[in-house]
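Here the complex is missing a single protein chain, while all its other protein chains stay put.
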Amino acid sequence: MKKIAVFTSGGDAPGMNACVRAVVRAALYNGLEVVGIRRGYRGMAEADFIPMESHSVSDIIGKGGTILKSARFDEFRQKEWRQKAYDNCVKEGIDGLVAIGGNGTFTGAKLLMEDFGIPTIGCPGTIDNDLYGTDYTIGFDTAVNTALDAIDKIRDTAASHDRVFFVEVMGRDAGFIAMQSGIGGGAEDILVPEIPDSMDNVIESLKKGGDKEKPSHIIVVAEGEGIGNAHFIAQKAKEAMPNLDIRVSNLGHVQRGGSPSAIDRILASRMGIAAVEGLIDGKSNVMAGIIDDKVAFTSFDDAINKKKDLDVELNKMVEILNS
Amino acid sequence: MKKIAVFTSGGDAPGMNACVRAVVRAALYNGLEVVGIRRGYRGMAEADFIPMESHSVSDIIGKGGTILKSARFDEFRQKEWRQKAYDNCVKEGIDGLVAIGGNGTFTGAKLLMEDFGIPTIGCPGTIDNDLYGTDYTIGFDTAVNTALDAIDKIRDTAASHDRVFFVEVMGRDAGFIAMQSGIGGGAEDILVPEIPDSMDNVIESLKKGGDKEKPSHIIVVAEGEGIGNAHFIAQKAKEAMPNLDIRVSNLGHVQRGGSPSAIDRILASRMGIAAVEGLIDGKSNVMAGIIDDKVAFTSFDDAINKKKDLDVELNKMVEILNS
Amino acid sequence: MKKIAVFTSGGDAPGMNACVRAVVRAALYNGLEVVGIRRGYRGMAEADFIPMESHSVSDIIGKGGTILKSARFDEFRQKEWRQKAYDNCVKEGIDGLVAIGGNGTFTGAKLLMEDFGIPTIGCPGTIDNDLYGTDYTIGFDTAVNTALDAIDKIRDTAASHDRVFFVEVMGRDAGFIAMQSGIGGGAEDILVPEIPDSMDNVIESLKKGGDKEKPSHIIVVAEGEGIGNAHFIAQKAKEAMPNLDIRVSNLGHVQRGGSPSAIDRILASRMGIAAVEGLIDGKSNVMAGIIDDKVAFTSFDDAINKKKDLDVELNKMVEILNS
Partner (left out) sequence: MKKIAVFTSGGDAPGMNACVRAVVRAALYNGLEVVGIRRGYRGMAEADFIPMESHSVSDIIGKGGTILKSARFDEFRQKEWRQKAYDNCVKEGIDGLVAIGGNGTFTGAKLLMEDFGIPTIGCPGTIDNDLYGTDYTIGFDTAVNTALDAIDKIRDTAASHDRVFFVEVMGRDAGFIAMQSGIGGGAEDILVPEIPDSMDNVIESLKKGGDKEKPSHIIVVAEGEGIGNAHFIAQKAKEAMPNLDIRVSNLGHVQRGGSPSAIDRILASRMGIAAVEGLIDGKSNVMAGIIDDKVAFTSFDDAINKKKDLDVELNKMVEILNS
């Protein structure tokens, strides 16, 4: 292996830049050349390559977003576009890829690998933490702390006005961000897709709050919650308990941005180094994750298809902590 | 004057606690007794008083929200409820009031003053900065910085994906938060109620961005913008320019919370002290504001009815800064 | 078991309040009474108890420091003072203790347990992360992020002036804070007590930086570093390389304060619940830690005497990441 390429794809996540930096520096450390591919698979198909030196990644470890940019590129499902992408890589002399992203990113990498056999290792970069094969994904800790900071602020106003707030957080089909930010924020209730909820339970919880003379109440709602989104649930709650002063806050895209936390920077750095070392060791078609604080490689197949379980015991914690 | 009361009313704002603290400590410094009234005019009508000592306000200068709580109380428009409130004050021996809040708060204070002559001074506590008679209101600087922090985070993700974001910020009928956070966040366009805008101009600005190969674009939209809210404007923009990747983020209630900034703590402290000293000096029916860094008292009538102008020159700045 | 007590002791750490809250709420959830002991062992010896209800711990999960306060109390090494403390516990009807703190705290708990057999479980609360039997201690993640934030700020000024900064961080005899904040901050060198360093190596690293035309340079120095403190090392470096513009910053006590991070709040909550459940299950003389994301109880003896290893592989990362 003489030259590798690194790219980011899918939704951006804080720490992606720290991972790009680690890939570049680890490649140079091991005597490899390294190029960046801008805008993910689109850039690969359009030959949007930039050579990366050590200084190219100076001062980016603390920067949110991704300097390599990211883009949707549905055309990559068609083999002719993957062929173009591969041809560009060959022309550039690239003999290994590091793909930073989530499920969709790894699906693309797997197809490319299956078509043309170019060695590829993935690094899990998504705030949703919904990838099998790693305890945490790059960006998750930062997103949780961003959501927590918002919940703390909302708590100020909820407590001042004895209000009920439904706070919707990101996470796609997974409840990790909701659960962590909700416990951290002392939420009275947390609604996640992994645990069946019902409006009856929500209303029960609100009534219990009223009984305890604890009139301010925060309910964190995961993006993928089965009952519906925060606005829908809030409306139903309002119908059932018209006397409550109910508000909704959807935290939105702020959760993707910001300077990465210490954990995300270190996680991203470890994974980036592991990916490069993995390529050198002949690994491919795998994601470099961290399990129990050790580097672990998981096949793209498993990373994509197996479901990472949310520890439902955490829900018991919520009940205990609201005693 | 022997005993005064302090209360917060209307929407909560960061720095209200710093103001409560200053009122309490300034009263004690001047040999007055002081009580807090919980939940604004509602608490006044329900005799929800709590004695305040120096230690009652320890460690609250940096706390968001209001320890005295706030509440809606539309009944206060009826004289019978104001009578009850006044009777409670008399029973408690209160001979002066400090009212921390916005327009509605001062309207209530003015009615009470006109009915019963109880000396009252207001402190401008609202994130919207929409009160005549003070350069800045308590909570404005913190809200602007909170909005700015969110815009910075959204910029990370906008730049990574070459996206257009419409970011809606608070401010009711005023564009102060939008203008300050928008300039601070380097927004490409800022839509405020004080300046007539049109969808044509918005689309012009988006096109200009495209011409300059500056594909990420942030447009800050004030809550009271005349064209419509951020969702509406984004939809219109999408119809006109379907190729753009357009997103909307409504920052919501986080803008009311959080630990107050240095400026808000100092402003709140100065105003709280000024209100107490004003009462002792025999002033009443006025708001204690700061104009050109000096304490200034403005009649409730003017504070409520006169309009504070947004410096429309700032809009010129936006144009220059996007050259 | 009918009534337990909780206290904090030793240096304060962010998340201690979240742990106190969890102990109180878990006790109530399990039908136990619970009291707080103020100022650690000193308060125990002076019978400074306060009853804790659910609302006693409202709104403290995000608060730095410890509402139960902490204090030095060297007299506790004498049996007569431990006797007094025990007698006070008996008089209060306390039949179980949860001790939140570090090494010294657990040593006291162990002595008390050995003398009088009162069941005691510890929760590891210290920013230093130097306790065997848990992957992370309460407060460590927050302290690392506080140090990281400072390093990021110092990087701004170092880069603007092409300066060399020696930044001293806390950690007593352990290099955990230095290593994590240093990697996260992209430090060019990290000096920790666990790894033998020499001034020659430090100067070598500075020279290498100069060769690469990377004139700004940050070296993180752990409190317990063998060569000496940051001022000493900086002076030696200045003697060897008088042309460098060298500065020192000792981050100091800010590292102990601040609102705890999400991880610290969750960790503290899990450990607090585990301690109460452990007492109910008849456990004693152990610390409730988290290893590989699962609750694990470790004897006080091991927690105090065994050494938690710093992963020295991390130092290899520093080298790679500075390629």
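We just call them A, B and C in the order they show up, numbering each chain from 1.
Here, contacts are C-beta pairs under 8 Å (C-beta built on N, C-alpha and C of every residue); 3 or more make two chains touch, one makes a residue touch a chain.
Predicted, not measured: the structure shown is a model, and the values here were computed from it.
All shown chains touched by the missing chain in the whole complex, by label: B, C. Among B:144, B:288 or B:304, only B:144 touches the chain that is left out of the view. Across B:266, B:280 or B:296, the residue that sits in touch with the chain not pictured is B:266.
Residue B:183 is the one among B:183, B:206, B:234 or B:304 that touches the chain not shown. In the full complex, the hidden chain is touched by subunit C at residues 8, 11-12, 14, 63-66, 69-72, 146, 150, 152-157, 159-162, 165, 245, 247, 249-254, 256-258. Interface with the hidden chain, as seen from subunit B, comprises residues 21-22, 25-26, 28-29, 54-55, 58-59, 61-62, 135, 141, 144-145, 148, 152, 155, 159, 180-181, 183-186, 212, 214, 259, 261-263, 265-266, 269-270, 273, 292-293, 317, 319-323.
Throughout what follows, only the chains that are shown with their structure count from here on.
Taken as a contact graph, the chains are arranged in an open line, each linked only to its neighbours along the path. Among the remaining chains, B is positioned farthest from subunit A, on the basis of C-alpha centroids. Taking each chain's centre as the average of its CA atoms, subunit A and subunit B sit 35 Å apart. Within subunit B, no positions touching two or more other chains are listed.
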